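Yeah, one chain of the complex is gone here, protein chain that is, but the others are all in their spots.
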Amino acid sequence: MNTQMPIKQTFTEESLKKQFRLSEFLAEKIISSVAFLSIAIIFLIFIFVFKESLPLFSFGSDAKAKTEINATTEAKPETYGAEPTEELKPESYGAEPTEELKPESYGDTPKEDLKPETYGSEPVSQEDLKPEAYGDTPKEDLTVASADETMDAVSENQEGADKTWSTFFTTEWVPVSENPRFGLLALLFGTLKVTIIAMLIAGPLAVLAALYTSCFASKRVKEIIKPIIEMLAAFPSVVIGFFALMVLATFFQDVFGYESRLNAFIGGVAMALAAIPIIYTISEDALAAVPKTYTEASLALGASKWQTAFFVVLPAATPGIFAALLLGVGRVFGETMIALMATGNAALSSLNPFESVRTFAATIGSEMAETVFGDTHYSVLFFIGSLLFIFSFALNAVAEFYVKGKLLKKFQGK
Amino acid sequence: MNKVINESEDHFFSSKKSISDIKGTFFVGITQLAVILIIAILFVILGIIIYQGRSKFSWEFISSFPTNGMTEGGIFPALIGTFILVIVMSIAAVPFGTITALYLTEYASENSKFAAAVRFSVRTLAVVPSIIFGLFGLGFFIQFLGAGADTAFNGGELRWGQPNILWASLTMSLLTLPVIIVSVEEALKTIPRELREASLALGATKWQTIKNVVLPGSVSGIMTGTILAVSRGAGEVAPILFTGAAYYLATLPGSLSDQFMNLGYHIYIMSTQSSDVEKTMPIQFATTLVLLILTLSLNVVAVLIRSRIRRNAK
């Protein structure tokens, strides 16, 4: 059959039989499993951050038993100050806070560093104290415990370890104290305050700049301003934080004349600088992705360039801009270094933008190094970390799925 | 689509033409102002840091140790620590990121759920706050891997179960992974389909094609990714706060299990916890200047390489 080509006896079943190529097989398997790792990392991050906060969720008998032992040994109030407890399990310390949330209502086991003399002489309420004092000088937080209240507390001790939980919903963040209080609301309030300020500045600025870049700027101007604004993303947050701390804080204090040099406003301005490149880049992409037919249709109807930009292009790109803003929020919400350096780090809950605040991320950043492994404080910080992770994960998921769906609907009429 | 146009129709055909012109100038002016403001802020930051940092900025500052309780002297160990950090980080992140990008562009089929999950994970990694990576480094690398290794191999003696440069670098590599993946993916996509087909038509297998044609063609993309990742890693502080950065060390790190000093961390502690913030101000600004020069110049290089790749692809 194949006389003209004696060299090649080629097309036989045998020579074409499916071959197993080891290198091929290995390459594919290795590459896929490495790719799988990035999925695994997301899970691992959540698991390991959440895992360290697990002790908070152990309402089990273990913690209870310890609490009871403590409760019995502490039955006599007189022994309080004198008894040094080796045991550092914070779960066993506090009790259920009473409704008024007044510090003095907590019955506590004093730690070693407690000075018994200060016990009775401290002012009853610390509510008015400068919050800065809370974290730094825990001793001042000791409060008078009257005999019956102490008894109350002791009995409440037996109710279990969930007291840490109930302090979560207060506005007092006093993690290092005889009766640590982990008022996440204060931190949430601080984080929200900074986020709102930052977004109020960064959102309009970045979106308007993106609108200019994509609709009004000439091609040459665009090629200059886009890389410059995106260069802002290359500024490390510690640099922005440093700039805010050293320059902005003084400048704005001179302008507005407020009291605390570092405050939510300064933090917000600095974080806006960090969020601008993100919002700008994604918004610009969204605006550029608006189909040309939209613009042309509008221009053909006699609309001017700016009318087209504001009334056609901008509305059409809304989902993308929304995603940009969401990711901007994500960035600000979890920003650590700027918060650490520029917000003053006092867990105040005041509506005044020129008061210091303390954000979630900054709390983790500043306090983690000082906690003891396995301590409640340690667990609470990891718990905050889990919250931040879930929040950023959710933001990204919304930005991804919701917005993508909207865009598809809008542009393809699906 | 129709709805949008109809809405605008009402508006466009209104008779207030001249008013609309004024409004137009105003609105365009506002957007222009936003651009100018952002760029102005950027240059003000740069200008002030250069102005304040220039007096201290010198070769001696870069090449000497801090002295006198960190109130005098240079930043040499912080610079070296940062270098080691980004090198170890790159060694971990670049192969990992490149392979993931290879999977996404070469192996994943279009409708693969798995590939979609990988993409989603990568984007999630990019938006997870950096402090979370720090927590993860502490919880996973130090407490789990490190302490686990100590118990298993060192008889419980503490060596790896504490913050060190290896754990900090690995933590940082997770943070910079998306940067690399995105850059490499972009570069892989610029390799023309014709080249892949040429190789396959010659009887090359998929892996042979990747190894001989695709990867050599995306070297510059991998480089861009690495440079961007290094720029990012050099500037991030939050992930290393409790995974290895040290306040002050009299010697350079000698092994991966040592702690290290870091430029960004140095700026942070000098400006917030220094014994004499006023006195060390020039040092702080100069350190910031060094860090900024480092990250910005790396970024410029990466942008230049990237625009060259894009031009070549056209």
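Note that the chains are named A and B in the order they appear, and that numbering of residues resets to 1 at the start of each chain.
In this text, a contact is a pair of C-beta atoms (placed from the backbone, for glycine too) under 8 Å apart; a residue touches a chain by one contact, two chains touch by 3 or more.
Just so we're on the same page, contacts and distances are computed from a predicted model.
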### Message
Name the omitted chain as UniProt records it, choosing among "Phosphate ABC transporter ATP-binding protein", "NADH-quinone oxidoreductase subunit J", "Integral membrane protein" or "ATP synthase subunit b".
### Response
"Phosphate ABC transporter ATP-binding protein"
### Options B:Q32, B:Q208 or B:T272, residue touching the unrepresented chain
B:Q208
#### Entry: Option from B:I87, B:A198 or B:L304 whose C-beta touches the chain left out
B:A198
### Message
Touching residues of subunit B against the unshown chain: what are they?
### Response
109-111, 192, 194-205, 208, 212-213, 216-217
### Message
Please output the residues of subunit A touching the missing chain, sorted low to high.
### Response
1-2, 4-5, 7-8, 10-13, 15-19, 21
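Operating definition for what follows: only the chains that are shown with their structure count from here on.
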### Query
Which whole number of Å gives the spacing of the CA centres of subunit A and subunit B?
19
### Task
Over in the complex, which subunit A residues touch subunit B? Could you list them?
21, 23-24, 27-28, 30-32, 34-39, 41-42, 44-45, 48-49, 51-52, 204-206, 208-209, 211-213, 215-217, 225, 227-229, 231-232, 234-243, 245-247, 273, 276, 280, 294, 297-298, 301-312, 315-316, 327, 330-331, 333-337, 340-341, 361, 364-365, 368-369, 373, 381-382, 385, 388-389, 392-393, 395-397, 400, 410, 413
### Summary
The residues of subunit B that touch subunit A in their complex are 1, 4-5, 7-9, 11-13, 20-21, 23-24, 27-28, 30-35, 37-39, 41-42, 45, 48-49, 52, 96, 99-100, 102-104, 106-108, 114-115, 117-118, 120-125, 127-136, 138-140, 143-144, 174, 177, 181, 205-207, 210, 231, 234-238, 241-242, 264-265, 267-268, 271-272, 281, 284-285, 288, 291-292, 295-296, 298-300, 303
